[in-house]
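What follows is one structure encoded as structure tokens, with my remarks underneath.
Of the protein chains in this complex, all but one are displayed in their positions.
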Amino acid sequence: MVEENITEQKNKGWKATGEEVLTEAVSKLKEKFGEFVVLCPNPAKEATVFVKKEKIFEVLEYLKTEPSLRFDYLSDLTAVHFPDNEFQIVVVYHLFSIEKKDSLRVKVELKEGESIKSVVSIWPAANWMEREAFDLLGVQFDGHPNLKRILLPDEWEGHPLRKEYPLGGPQENEIRANKYGKPFLLPEDLEEAKKIIEEGRNAE
Amino acid sequence: MNSQILINYIAFPLIKIAILLAAVFTVVAYIVLVERRLLGFFQSRLGPNRVGPLGLIQPVADGLKLFLKEDLIPTNANPFIFKIAPIFSFFPPFVGFAVLTFALPLIMPSGKMHQFAVADVDLGILLILSLSSLGIFGIILAGWSSGSKYPLFGSLRSASQMLAYEIPLTLSVISVIMMAGSFRLSDIVTAQQTYKFYFIIPGIVAFFVYLISVVAETNRTPFDLPEGESEIIGFHTEYSGMRFAFFFMAEYANVVLICMLTPALFLGGYDIPFLNDLELYKTHPYLVNVLGFLSYAAKSTLFAYFYIWIRATFPRYRYDQLLKVGWSVLFPISLLNLFLVALIKLFLMK
Partner (left out) sequence: MQNEKPSHLKELVETREFELNMGPQHPATHGVYRAILTLDGERIQKLNSVVGYLHRGIEKWAEYRTWQQATPIFDRLDYLSAVINCHGYVGAVEKLLQVEIPKKAEYMRVICDELQRIASHLLWFGTHALDIGAMSVLFYGVREREAIIDLFEAHFGQRLLYNAYPIGGVRLDFPKGWIQACRKFLNTFNSRIDEYEALLTENRIWKQRTIGVGVISKEDAIAYGLSGPTLRGSGVYFDVRKSIPYSAYPDFDFEIPLGKNGDVYDRYLCRIREMRQSVRIINQALDGMPEGELKGKVPKIIRSPQGEVYFTVEGSKGQLGFYIVSDGKDKPFRVHIKSPSFINLQGLDVMSKNQLIADMVAIIGSIDIVLGEVDR
């Protein structure tokens, strides 16, 4: 199942290159969770696995508690938006084991509108990171104690790090229409602006 | 007869008050400048040196700026109390100067003696102590009436701080009073002159307790909790312009008052060190007057420097730690010291 999804995704848009890295942690995961864990290639030789959404919480809990792995430090949690893929959102966990100095990247794919279980109960550090992912990418985390916007104001609309969100904000087109308030002046814009100014002068 | 009363009881004191106030205002204005310059040197920078030669006109510029600023009253404030609070704070330290004596009496050619004090009353030291507690009311009222949370914290802190420090302060002053046998400040100095030693020697413990409590009394680092500018900004957060200037001047007037009171209590005031003042006074009264005044000024300056130095050096105490120091360290020490001084007085100071 999962294999299919990933190949499908590979064919559609973004695909990782490089080689698959097999560390002790990865092989243990593969052994324990079998088909739910898929290796992912990486150009910089970083250990990376895809985990199916249904098992993600169990996998992360196992990684944290398994005495031979002990990934006790959640280095980073974020998400990436792939607008062209079937699975639009990929949530990425960067784990680190302070004792064993071993790192691992765990990725989960979500379809648009799907939610994922919060890991705050495993690593309290995830609290703000998940809020950030929710704020900027609109990922829903189930069971999060306080899933509110963190960097943007509460009344903000949209999730800026999604690809369909324009750089200038939702009002970007309005700003573009405003002849003096253009966010960026490309050469053709400059020509256009000159024209507009010229017209204005003529009208006066 | 009538004109004599007018001169003695109205004209003369008024002139004295005018001279004293002028002097005190100047000193208060310039101690701010001195502090800023000295802090600058402590901190490897220059301090204000742009206005006038060596920055000497800086206090005028500062005063002018504050005077011209808009007087803001927050909407939440209680306007009446908000307006009178600075006066409560401003007035007591300036009154305190009235009972200070600056030198031995001036002998007029007519043979009359004139005190170098506006009113050398016989309860002088008590007056200063009670006035300094009055000053706290200004702070409490200011914080409470501002209608804002940060000033409220400042005034609450100030109230509990006063309770913790007034008592050791008063107890250590009482030990001086016991040794001198009088509340009058000029008597305290004369007592030190006649005993031929300063009260700092038998009262060394009292001196240190006094020195610490006085810093808390004047709300300066390391006990500047009512201000605590990095935590709660202070009881005068909501004040601006002249009303703020009143608090500001009151703080420095307090510092000056304390700097002048400390030598009088512990270092012989206007006594000239290494000289028998009272003997010399019989032959050269004017010389002793001048030298005594200078020695008093020098001793006061020393303390002023000391307080500025402290400010440049120490971190701030925490609120609860300060209360702990006040109640469980300084209070018992000063109480024990009181008994010690009593014994010294009884057996050694005949």
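Note that the chains are named A and B in the order they appear, and that numbering of residues resets to 1 at the start of each chain.
The rule is simple: a contact is a pair of C-beta atoms (placed from the backbone, for glycine too) under 8 Å apart; a residue touches a chain by one contact, two chains touch by 3 or more.
Note that the structure is a prediction, hence the values are computed from the model and not measured.
Contact with the undisplayed chain is limited, among A:Gly34, A:Gly113 or A:Pro153, to A:Pro153. Seen from chain A, the chain kept out of the figure touches residues 13-18, 41-44, 46, 48, 72-76, 78, 80-81, 92, 94, 96, 98, 101, 103, 105, 123-129, 132, 136, 149-153, 160-161, 165, 167.
Residues of chain B in touch with the missing chain: 39, 42-45, 149-150, 153, 221-222, 224, 228-233, 311-321.
The rule is short, and it goes like this: only the chains that are shown with their structure count from here on.
Taking each chain's centre as the mean of its C-alpha atoms, chain A lies 65 Å from chain B.
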